[in-house]
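Only one protein chain is missing from this complex, and each of the others stays in its spot.
Chains: A and B, in written order; residue numbering restarts at 1 for each.
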Amino acid sequence: MLMVAAAAVVPLVAACGSSSKKSATINGAGSTLAAPIYMQWGSSVKSQGVTLNYAAVGSGAGVAQFTAGTTNFAASDPPLKDSEEAALKKGTPVHVPTVLGAITVSYNLPGAKSGLKLDGKTIADIFLGTVKSWNDPAIAKLNPGVKLPSTAIIVVHRSDSSGTTAGFTTFLSDYSPTWKAQVGTNKDVKWPTGTGAKGNSGVAAAIKQTTGAVGYVEQAYALQNGFTFAAVKNKGGQYVSPALASTSAAASGIAVPPDLRFKAINSPNPSAYPIVSQTFIIVYKDLCKGGMTSAQAKAMVKFLDYGLGSGQSVAQQLSYAPLPPALLSKAQAAVSSLTCNGSTA
Amino acid sequence: MTPLPALSPRRRRTDLLARAVLATFTAVALIPLVLIVYYLLHKGLPAISGHFFSSDPTGNFLGDAGGIKSAILGTLELVALATAMAVPIGIGVALYLVEYGRDNLFGNAVRYFVDVLTGVPSIVFGLFIYVTLVVSGALGSSFAGWKGSAALALLMLPVVTRSAEVVLLLVPDSLREAALALGSPRWRVVFRIVLPTALPGLVTGALLAVARAAGETAPLLFTATLVNGTTFNPGDKMNSLPAQIFSDVGQAQNRLVTRAWGAALTLVLMILILTLIARTLARRSRIT
Partner (left out) sequence: MEAGALATRDVPPSIGGASRARHGDQALRVILMGLAGLILALIVFFLIFLVLKAHPAFARFGVFGFTFDNNWDVAHAIYGALPLLVGTLITSAIALIIGVPVAVATALYLTELCPRRARGPLTVLVELLAAVPSVVYGLWGVFVLIPNLKPAEQWFADTFSFIPFIGGGKVAGPNYFIAGLILAIMILPIVSAISREVTATVPSEDKEAALALGATRWEMIRMAVLPYARPGIVGGAMLGLGRAIGETIAVTLVIGNQPQIGKHLFDQGYTLAAVIANEFGEAANDKLHTGALIAAGLVLFVLTLVVNAIARAIVRRGQHGRRPVPAQATAVAVQ
């Protein structure tokens, strides 16, 4: 037994030194909203010698692990709170916006089509548990002429700390004072009702498997699984379905502060889908002081350059909206400002 | 005890009913096994292909999802490393308990605490390693394969120690005494008589511990975590079959779920083979 074990260990130890000299590995964790596009970018930059290890654990865990120093970058949909920034020990953070993603309100209702009209207050009531079945008068009122079944509504939400939750609850708080008072806005809230699932993919899976379910998932997941989703009333009073055009419209017209920490939820643009989330990759300004080797720093910059370059059109294939030109150049400027021990990375 | 009255129809009925109930419950106990095997084959076989075993998971949202190569290799490495850590120490502790610690305070304390360790849920081991080794960034990296192995080794240790102690106790003292009487030193007795005699039982215990560790997910979740690429460096994050399955279960895409079933089938087969070898060994070499 000892011999077998020893024999197994020896090649392991021998191979220790041979781990990838050619490509540098960057470790990141966070947003499941952006995970599909980051993974896609990751396989595209492999040929440039960059290996991406991305763990889609949710924005909250991503920020926590970045702060704890176990990853090189964090992927978070909401920008860092002041308290989160104060907890960073290795330098100042830089927020690099990457794409915009629409958060759909997807439902599993056999016979129902996409485009069921819902407004912020009704959605909040559904997630509060006060609207309990699909043929509730509140829903019927918004959808005259649509035959709604009496199926019970089963709410699906996130069980982990999530940027998608932060975006969704921001939207709900804007339209429902009850929601704002009772539950509030956060990456992690105390849900009044429903089943918890891990990650955007978990929520998608739960919606897929449960008749009568409703949940909030990023558009890529909804499209991948053929979900039906709602047309949500935006600030201008229009019922808008999530689509590439309406998602892109959300970013134009929003004030972007100099440190790029903007929020795209409930955009004032009249043709915008109201639940569009921004998402950031957060790194230390001085990548090497933040813990990367110089090879990793170069790889990180390559990855970000790709993402903000040809990656933007790749994003559209997955239904993420590219950054509008003004914001894009600001993002690229932020990447150029990244350093490694003082010199440009 | 007064003799019971002659067999009445009522007693006969009760007897038949009870027997039927017991037989039915036994059949019921076997239903889950049948169902699990059925679904593993039904849903897992479609996933099996050359590509399944030869490519790593890609993580691509669209296009090729990849196979489970890194998961299989990772499980083999993590478990091998854990075995190398746990088995020698476990057998060593068991040897102490049997040769020197049968009835003294220290031996009893060790025995008691090892028993305590048996009942610890596997996730608490993972949490312990996470907080002591991962977050503190001990010895360089954060998440690492060898830290996952350490968590698994903690899990295996009490199992190996317990079963080794039982087997070593079964080696008749008369053997030991005979050797000692002939002038052989204690250490020779241990290495030339006791261990070889107990070897099949020790191997069985170790194999069962290995089978248990191979299927554990919780300790690996926050030590070796989940990563797509294959790596042979224990200092890197390492993939594993249970972690891969756990990740794919929560996915909505059908091809990922199918991959989970295929990986589950692979894992169960690996564990089954280990368990059957262990039990055959045990049956073959009953120490009388």
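Rule of thumb we're sticking to: a contact is a pair of C-beta atoms (placed from the backbone, for glycine too) under 8 Å apart; a residue touches a chain by one contact, two chains touch by 3 or more.
Everything numeric in this text was worked out from a predicted model, so none of it was measured.
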Contact with the hidden chain (one of B:Gly101, B:Gly145 or B:Pro234): B:Gly101
Among A:Pro36, A:Gly58 or A:Pro242, the residue in touch with the chain that has been omitted: A:Gly58
Selected from A:Thr130, A:Thr195 or A:Ser252 as touching the chain missing from the view: A:Thr195
Residue ranges of chain B at the interface with the undisplayed chain: 1, 3-7, 11-12, 14-15, 18-19, 21-23, 25-26, 28-30, 32-33, 35-36, 39-40, 43, 89, 92-93, 95-97, 99-101, 106-107, 109-110, 113-124, 127-128, 130-132, 135, 157, 159, 161-163, 165-166, 169, 175, 178-179, 182-188, 190, 192-193, 205, 208-209, 211-212, 214-218, 221-222, 242, 245-246, 249-250, 257, 260-261, 264, 267-268, 271-272, 275, 279
Chain not shown, touching residues in chain A: 29, 57-58, 60-61, 63-65, 67-68, 70, 87, 152, 154, 159-161, 184, 186-191, 194-198, 206, 209-210, 213
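Simple rule for what comes next: only the chains that are shown with their structure count from here on.
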Euclidean distance of C-alpha centroids - chain A vs chain B, Å: 37
Parts of chain B lying in touch with chain A, wherever the complex brings them together: 58-62, 76-77, 80-81, 83-84, 87-88, 134-135, 137, 142-143, 202-203, 206, 225-229, 231-237, 250-253
Residue ranges of chain A in contact with chain B within the complex: 1-2, 5-6, 8-9, 11-12, 15-16, 18-19, 27, 35-37, 39-40, 42-43, 51, 53-55, 68-71, 197-199, 201-202, 204-205, 207-208, 220-221, 224-225, 317-318
